[in-house]
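For this view, one protein chain was removed and the others were kept in their places.
Every chain is named by a letter (A and B) in the order it is written, and numbering of its residues begins at 1.
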Amino acid sequence: MITVGIDMGAKNVKVVVLGDQGVICRALRPAGLDTDQTARQVMAAALEEARVGRGDVARIVATGTGREDAPDSDETMTDVSCAARGAHELCPEARTVIDIGAEEARAIRCDARGRVQDFAINEKCAAGTGAFTEAMARALEVPIEELGPLSLRSTQAIPMNAQCAVFAESEVVSMIHNNVPRADMARAVHDAIASRMTAMVRRVGLEPPVVLVGGLGRNTGFVESLKRGLTVETIVVPEWPELVGALGAALVARGGA
Amino acid sequence: MRAHYGYEDGSGRYYITIDTDRCNGCAECVRLCPAAVLEMVEDDPLEPAAVAAVTAAQRNRLREACAPCKASGQGALPCVAACAPDAITHSF
Partner (left out) sequence: MAEARPEFWRWQERRWRDDTVDPRAGGILSAGVDVGSVSSQAVVMVDGRLYAWSSRRTGGSSPDSAREAMAWALEGSDLRVEDLHFVVGTGYGRVNVPFAHKTITEIHCHARGANFMYGSKVRTILDMGGQDCKAIRCDERGKVVAFQMNDKCAAGTGRGMEVFADLLQVPIDQVGPMSLEVDEEPPPVSSTCVVFAKSEAAGLLRRGWPKERVLAAYCGAMAQRVFALLSRVGVEREFAITGGIAKNPGVVKRIERALGFEAVTGAVDSQIAGALGGALFGHALEQKGRGQR
């Protein structure tokens, strides 16, 4: 049976094509202005790479902020459920799943079968999301991919007082003015997000192992900050962290527990 | 003066309100708060009396700061229980 999961994220549209042997192919593309068109393009590209026709697909499940606008789906499912499902598939022992997207962040506690027991979402606020790191990377004038490695070169922790991405940008500007090393500022940015995430995780209850999914999983510096914040030795980050939601959706489409 | 300290975001409204006309400056709330949320400050610039207030450090993170007391489910919050003139209220 072939199913497809499509994650209509705030920034990127992600697609996973799932077969009986596992993931057949993955695709990701910036959502852009016309998300409908992007979704169709990503879907077409994924199916082509998978060498699968639309008629061969048994079921499509959509998730993500824009899931209701997915052009060709049979069902929609929440980000929380899909993140937990996908994370559990890749790491069956997972009990705490942290999903940080471009505009939303979620802390999820699940049971041994990957079912959601409790969750917390930050809403309507860019702080603690990918948008925050992007704004900070701009303020620090480093490419976003460099933010992680830069922060790992930090020699000291400095607190970031601002709770808002816009205020944090001004704070960064004034720190640059005062010759604070960029590496320390990059670390401060990650520490700030980690601290927000830690508060959210404590609300749902921290239970190792912890899995981090979403684009921020690729940021090695952030992972270190999160480990410190949660006081855990390890955090599992899947190979394609931003595609876990789409994977979860594809699994939901497959049905079963 | 009714001083509303706190914030609101997508998940709710988190305010601690201190009625400084009722506050008698006893500072019991400051002493009993386990999270250093409260402090004594000058109220009227032209009069010397001190009243309770929420600290600048905690004002924007009240949800997290007050969570331990609220989660313990022990009945009234320590600060509210300690206040004889009923000067402190929580919106959450």
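Definition applied: contacts are C-beta pairs under 8 Å (C-beta built on N, C-alpha and C of every residue); 3 or more make two chains touch, one makes a residue touch a chain.
Here the structure is a predicted model, which means the values were calculated and not measured.
J.: Kindly name the visible chains that come into contact with the excluded chain.
T.: A, B
J.: Looking beyond the chains shown, say which of A:37, A:117, A:156 or A:170 touches the absent one.
T.: A:170
J.: Can you name the residues of chain B that touch the chain not displayed here?
T.: Here the touching residues of chain B are 1-5, 7-9, 15, 41, 44-46, 56, 59-60.
J.: Using the document's contact rule, name the residues of chain A that touch the chain not shown here.
T.: Those residues of chain A that touch the unshown chain are 33, 103, 124-126, 131-132, 135, 163-167, 170, 174, 177-178.
Convention: only the chains that are shown with their structure count from here on.
J.: Show me the residue ranges of chain B that touch chain A in the complex, using the header's touch definition.
T.: Residues 9-11, 60-61, 63-64, 67 of chain B touch chain A in their complex.
J.: Could you list, by residue number, the parts of chain A that touch chain B in their complex?
T.: Chain A reaches chain B through residues 121-125, 163, 199, 202-203.
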